[in-house]
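For this view, one protein chain was removed and the others were kept in their places.
By written order: A and B. Residues from 1 in each chain.
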Amino acid sequence: MAEPLIVQVLVSPERITRFSAAEWDLLMRQAKAANLLAHLHQVLQDRVLGDGIPEGPAHHLRAANLITQRSVLAVRWEISQLQEALYSLAIPIVLLKGAAYVMADLPISRGRLFHDIDILVPRSAVEDVEKRLLTWGWRTTPGSAYDQRYYRTWMHEIPPMRHIKRQTVLDIHHSILPLTARLKPDPQKLLAQATNDGGQGDLYWLCDLDLILHSATHLFHDGELEHGLRDLVDIAELLRHFAGRAGFWPALCDRAQEMDLVRPLIYGLRYVQLLLAVDIPDDVTLWMRDRLPGSLLDSTMDSLFLRALRPDHASCGMWGTGLARWALYVRSHYLRMPLKLLIPHLVRKALTGEDEGELPGEVQRFIANNPRNRDPG
Amino acid sequence: MKVADLSQRDMAGLLTGKGLPIQIGPFWINLHSTIPDLLRHVTFFYAGYETTESARFFDFHITLKNAGGLRRWVKPQVHFLLDEYAPFKPLPYIHAFAMFEWGLNWCIATTAHRYLIIHAAVLEKAGRGVIMPGVPGSGKSTLCAAMALRGWRLLSDEMVLLDPATREITPVPRPVSLKNESIGIIRDFSATAEIGPAAEDTAKGTVAHLKPSETSIRLARATSRPHAIVFPKYQADSRTRLTEKAKNSALLEIQENAFNTHILGKVGFESATSLINGCPVFSLEYSQLEEALPIMERLVADSEVPA
Partner (left out) sequence: MERRWFANAPEQFCWSIWPDEEEAVLFHQGSGDTLMLNPLGEFLLKRLQLERQTPSELMRSAADYFEIDANGELADAVHLSLLTFRSLGLVISDSL
């Protein structure tokens, strides 16, 4: 099957020098749908291909880059506000995902848009953090009583908080997988290895290896695959950035073992290799093969993931893309929760309220993109 | 090639098929729609705009389509899609063309960050641009429409696209959006005003559009230099009064009226400051168009205002 243009360009950026106007149009649409416009700008600049970009697309790429530059400043500022609000609690505040990439000043933060700020705090401190933030203008986002109970009983985070003035959304985690998940990464170990580059104060972010593991865990267990390609690019860029370091690969595999996150790491590595042509050393490939699930399961997973990870744009839709995302949504719930909890949760999700926005994106899309309308193949 | 060069049938074919390309100011859009109201809107307002038959890059792929589901039989609704993304909740079907205009504003305001984008009308006479920022109710649109009907070139009734480096304004002439009483006022003001159908009970009340002059559309690629900034304020029964406005409060209001000041950051703030410093800034209180218009004329006349 032909890969979407955006994937082709991420793997071989110099392809753009031969692009027609129509191909540029399609590339930009796919990049936008996949939330990869700013990253595309960064990739083309890094390869000194800027001169090969026609004026029209160039404006959009530069605009995406501006938005990213601004949001880096905004994220740093938001974090200063969090510090100001929480410093007297004297607990470690560990940044996750985008906010961590910004504070660690990783190259990946230059081509990324930010939506939420994610922090990890000791479970015992969650209540104090929440109370303190309430006095600083943060409010728990309204949700049904069911949602509240669901979050607080079973999840690894409390319901998101939103700032009343700025509308910024803050996710407060006490672990990186739900309490009910089969995999049990110990949050204490994450906190213990968190780093702040020798800075002072209570602000930390996950160590390099944990950033990668969390990114993979998020993608393959959270089930929000509309931005799957975006998240896969995160993993690829983190790997490319850190892989040059001596002893990186064995350390990553060991840490995955220690954190009980071997499975998500294997998926992450497999798909960044297959889709984004990231170099994985042979001994790591062997390590993966020893731990891979059975071959049948594996080929099913491959076909599901390779479909689901395509950009969320009609030009990239193959027969069964919606179906694949739906199946993976169910799968990720299965990975997070015991079955007796899973069934009521999904049913509940599907029936809640009148607002279609309450339905998981995958379900809506699955219904909307009824495969009967698509040509198979 | 102009949109008017297409037959009604070809236009409908494009709108419902691969899309109708339209060049609007510096932007190319590709418009899809199966909604008859929108075809009429485009035929009436966009006939003089450029289109093309060749494949090209589009800034915005825009689709307006009926919302599906059983609901469409009871209370038909229309969706605005930017490519495949729906930024807004659907609106009642009869608001399709108003939704197109608002949606396009949104597309520009969230994307065109090569400009400082200020929520203001901008018109030009004798090569001199006048910027009129205005909060709702300021009478900005009414004054803008009246000026456009008195021979001013319309650059935009909603957004100033200011180049931070050159301080030139790029036009994006579009149908002037008139709300509520303004519609009647402008009909009374000019017998030749070409006004489209009204959409009632929208979020902004009743909305109708005034067609910009042919010259405004033809000169859409010609940038303009700001010569004065006027903050209009409609005040029923007031005497018409033009007063100089303090630079600091003008800057504050420009920042508040800019759509992308948070994205342009320092560059945007400095370009807003240099805009304020580069031309005189006034407040205009008015109740009668016929009194306000000569004042606007004098602003761009020679020798009256030092640039």
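Note that in this section a contact is a pair of C-beta atoms (placed from the backbone, for glycine too) under 8 Å apart; a residue touches a chain by one contact, two chains touch by 3 or more.
None of the values given here were measured: they were computed from a predicted structure.
Asks: Identify the residue among B:A198, B:L219, B:L251 or B:I295 that touches the chain left out of the display.
Replies: B:L251
Asks: Tell me where the left-out chain touches chain B, residue by residue.
Replies: Touching the missing chain: residues 246-249, 251-252, 255-256, 261-262, 265-266, 269-270, 273, 276.
Asks: Contact with the hidden chain only, please: which chain A residues?
Replies: Contacting residues on chain A, toward the hidden partner: 70, 73-74, 76-77, 80-81, 83-84, 87-88, 200-201.
Throughout what follows, only the chains that are shown with their structure count from here on.
Asks: Considering only the defined contacts, which chain A positions touch chain B in the complex?
Replies: Touching chain B: residues 20-22, 24-25, 28-29, 32-33, 54, 56-57, 59-60, 62-63, 66-67, 69-70, 73-74, 312-314 of chain A.
Asks: Provide the residue numbers of chain B that touch chain A in the complex, in ascending order.
Replies: 28, 54-59, 61, 83-85, 111-114, 262-265
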